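Here the complex is missing one protein chain, while the rest keep their positions.
Coming up: subunit A.
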Amino acid sequence: MADYDRRSSGGGGGYNNSKKRRYRDDDDFDRRGPRRRFDAPPHVRIRKQLLAIAENPMRSWHEEVVSIANLFTDNWDDELLRGNFVDLILQITVEQPLKTPFLAAVVLVANTNKPEIVDMLLQKLADGFGNYIQEGDWRDVKLYLKLLACLQSCLEGEGVFPVLENLFSRAVDLQTASSEDTIGTELVKIILLTLPYIMVAAPGQWAQKAADLMEKTDIIASEPHALQTLIEPYHAEGSEETMNPSTSIIKLLQTQLQVEANSGWGLSFLPRPWEFPAGDAEQQEKLNNATKHALPTIPIPETVVAGPRPLFPEVFFSVYAAQEVESVPSEATAASVLIRDALTDTINILDFNRHITARHLVEVDCFFAPRTFAARATPFDRLRDIEPPKSTWKPEDVAVDAVFSQLYQLPNPEHKLVYYHSVLTEACKLAPAAIAPSLGRAIRFLYRHVHRLDLELTSRFLDWFSHHLSNFGFTWKWTEWVDDVELSDLHPRKAFIRGAIDKEIRLSFAQRIKNTLPEPYQTLIGPEMEKETPDFKFADDHIPFAAEGREIASLLRRKAPDEEIQPVIERIHSLALDNNLDPLVASTDVFVTSVLHVGNKSLSHVLAAIERTKERLLDAGAASDAARTQIISAVMTYWSAHPGVALYIIEKLLNYSIIVPSAVINWALINYAGATKGEALAKAHMYELVFNTVMKVTGRVRQVAQRPDDDDGSKDAEIGAMRELFRAIEDALVSWASGNKDEMMEMDIGNGEGKSEREAHLGRWGERWLRTFRRRAAIEEAFLLEAAKSAKAGNKNDVAVSEAGAGAEAAMENGGL
């Protein structure tokens, strides 16, 4: 464990503050050297100790809990301290949920001495709880319930159960009202997640109550949710007969807890810091006989709201499923969902300090019962040698799995994807020897399943993988995939390799990446990719309009006025007419390519070049469909060796309204996909282009939709345009997916097997694209529906796309998924 760097204080990890200055601000009080002994006041010491509770594996929980509780009760007269203590307990509960059971233990021990503290805490908790429900902050509701559950042994009567029952009856109302309701499902999830903590806090007493409650939740929990297909991470290939759909979290929980109930609620992995060792019977005695407190009533409003985060059903996702040795808890045990839940909460809550998140992940074993996990950094191959009943769960695998479950959450995780990248990077930096091999196995798993991962997830995988490598010197054991280099570019694994290399190059440069790749991969980085700036095709006299191209480029370079350019354009027009070419397309190609060439030094250069020629470009874009498409075509062709630059330029052209989103879609899915006989669909940057364009449109529509209705109907127009865009995508993709595309039918490359394999690949790409964009369409419809609802309700508050409800489902049905 020596390689786990333990930082001195609760803060820690700030890279941002240079050492010398930071120290003054730090939490340590005794750094000024041994000369001056300074005991921090009790409230400071208590804060520090509470913040760090359970973090030190060398210290026993009981000792720690008792010492904090005593320090607190010894200073009971400090009124400030009393208030702060309660606030802090509640704050840690919602900010660092792994620590909740330990906080509860401190409260329970303090209760033996100063029972008033529990009343103070319960009152504040009840107030806060009411607010959270009002606001629809369901995660905080859950975290408060977890604390309450851990305090069950000091509560009067039935303790937490009445609250759970109230919540359940609200869930029933919601579910009866609509089968697409997601709040009710969320409530049931919260109830089921709270139950186990009650059972370990007050063992042996509540089995019947629990059984009654679970009998009721069964109906809601076991029924697959209407929206579940929408968020399924895998997209089975038609031929894959044995692929079971993922299981929803609540269904899993219901089954797991049933098993637990039948075996007397063992739940051996949950920490029980309130159970004292046999040697400390006195303390245990005191705890058992401590005062009980009434839980203040918590009113639950008639109508509950979905809250700030859109609610969707969740499925259980693991990158360590089906291994020969169980390195993570299997879906059959409650540990899988309960540990996962505590970890994902930690990850999502602490997004403002990824160093701390990573530390909690790396030290996950500190927060669960001893012997829940195998020793840290046990190599996977060694798990086989572990004799039962010892645990084979690798703490690193469990931690990494939790991050991936968020990174691959559909439709969207709570935070930007790059946050989850940064958590994995940080964890890997903190404990490289332990985490890196786990990441390696996760990568292999995802790579093996890349053909059936949802296309959006494949793209997230690509993005994370290349970004992660860029933080670790671009080292990866490429040799193990060497055979796949031979595969057709249409093969999903080959497509992944190509995409990953491109993304790596974008974050670095071609020569550098080439040096990290084994020989067989070298051919994937062509000489054109190693050039910093592309060739100017009009430098070659054999190309039509070469002279004109060069002339325009030189005019642009010396910033000649537009009047000097016009004659050349006209010359192109007449030349084109002579050769039976579309004059507008011809002149657009020459002009745009020249602009790009003049601006090829950097993004700023190209932006300046576009800015200077904006009027002419706008005119070109407005001239005809073909000309508009030609702008995109020229960009993508000129920068074909550096797709990242091409995509950047397209983005800016969209911003300038020189091109419109539908033109990008048409170019990508009709023109280019046709011209490449469908190979475009296997190119990661094509997906990125279409996806980015769609996200730009939907982001805009979301902004507009939240505004109050305007008179000029521009809101409806934007929404209409978005729907039109999704329809165009649908139409273009359906023919690829169903194999009806003209280009596919005409294909005569090879016969027999080669041909049918190609067709199979293409159909499959079409299906995967289709599924992803249908989901996007469905989610936006759901958003609009919600926005309209809250507009009607006069609720200007916020975003709340609560229920993915009817809209999403209707859209999915129309899409026939």
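Some notes on this structure:
By definition in this document, a contact is a pair of C-beta atoms (placed from the backbone, for glycine too) under 8 Å apart; a residue touches a chain by one contact, two chains touch by 3 or more; residues count from 1.
Basically, contacts and distances are computed from a predicted model.
Not every chain of the complex appears here, and the one that does not is recorded in UniProt as "Nuclear cap-binding protein subunit 2", selected from "Wnt ligand secretion mediator", "NADH-ubiquinone oxidoreductase chain 1", "N-acetylglucosamine-6-phosphate deacetylase" or "Nuclear cap-binding protein subunit 2".
Taking the complete complex into account, A:R354 is the one of A:K189, A:H225 or A:R354 that touches the chain left out.
In the complete assembly, the contact with the undisplayed chain comes from A:N471, out of A:N471, A:S624 or A:T676.
Across the entire complex, the residue among A:H43, A:H62 or A:R758 in touch with the chain not shown is A:H43. From the options A:E237, A:E651 or A:E724, the residue with contact to the chain not on display is A:E651. Only one of A:R170, A:R340, A:H421 or A:K494 touches the chain withheld from this view, namely A:H421.
Although one chain is not displayed, its contacts with subunit A can still be listed: residues 10-18, 21-22, 24-25, 27, 29, 43-44, 47, 51, 80, 84, 87-88, 91-92, 95-96, 350-356, 415-419, 421-422, 425, 463, 467, 470-471, 473, 506-509, 602-604, 642, 644-645, 648, 651.
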